[in-house]
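Every protein chain but one is kept in place in this view of the complex.
After this line comes subunit A, so read on.
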Amino acid sequence: MADLLSQAKTNITLLTQAISCTQKLRSTVTNVFNFLCEGVKPDEDQDNKLEEAEIGSLSKDARKFLQRFQDYLQAVNQDYNEVEKCCNAMQSTTELPLLGPLGLLAVDPTFDKNYFYRDVLVAYQWNQKMHDYAQSSFNFMQSNETKKSIFPGGKRRVRAMPQRFQIVNPQLIHLALSSVQNQVKENVVLKIISSAGETRVIQATVAKVFVATILLHNSVMEKVIVRALSEESFQEAGSYDIVRDSQFECMRRITDHAMAAILEYSTLHQASPELALKYILLWLSSYKTLFIEKCSVCRKHLRDGLPPLWRDFRNPIACHDFCRA
């Protein structure tokens, strides 16, 4: 990504150079025409001069005129060479996936009026720099660790790294999804419902129990909604519903637990969101026995009219919400 940016930068500087060169060329060409229009004397027009030059009998004025004309033409030639040099030095930018769909802003004709894309580029660069800085300072702090907790066994708090803009190739995400699907294929069926830019809606059907709708941004999970199999996931207009909660109490509670699980797994596996997605799906697949399994604590199916809805994040055994306390 960084070399793409530097490439774009050099292209932009070359473009500005080329524009100024073109302006120069235009002025020198205008100079030539102005010079020709003025002429030297009414009887000394260009053609006459050329003929005279051929026969080698030129007047003093005519020689002077020719000299100046040649100078002007040379200037034009020089400027033209410069423009050409700039053009040749420029690299093709068609394969630049700059900041994903934001790159389209760069080709927007209204770009001249607003500076969104330029600002975005600057923000992106700042973000990258900040991340690098945080990384290096984190490494530095690790090597010079000081213990500040007053408790003897006090654990050091792990601070989250600042977020980094991610630009991931869509094919890579599809590959990651299919590999995850292979690992959980016994209980979970994954289906990509729609993708708009970098956001994808994924439907995970867990055994014969429920359908989980996962909203992915790149490969980072943003939201999950759990609905019963009998509930309609598509709206009347045909679009996929990513807002409405389930009408069933137990599914709404599982949605809450799943959101907590997303936070838990995403924080644990910040560096590799695909791993977090895999763990979430494995965790969701532990719900395949939702209506069959009894609570591991009270050995009953029901408590307050609800089956055992809680599954621990590390050891997913069935348990009622209130039995885990």
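Just so it is clear, a contact is a pair of C-beta atoms (placed from the backbone, for glycine too) under 8 Å apart; a residue touches a chain by one contact, two chains touch by 3 or more; residues count from 1.
We adopt the following convention: contacts and distances are computed from a predicted model.
The chain that is not shown carries the UniProt protein name "Mediator of RNA polymerase II transcription subunit 20", picked from "Translation machinery-associated protein 20", "Mediator of RNA polymerase II transcription subunit 20", "Carbonic anhydrase" or "Putative DnaJ domain-containing protein". Checked against the full complex, the candidates A:E186, A:E236 or A:D304 give a single residue touching the omitted chain, namely A:D304. When the full complex is taken into account, the listed residue touching the unshown chain is A:M251, out of A:M251, A:I280 or A:C319.
Taking the complete complex into account, residues 208-210, 228-230, 248-251, 291-292, 300-302, 304-307 of subunit A touch the chain not shown.
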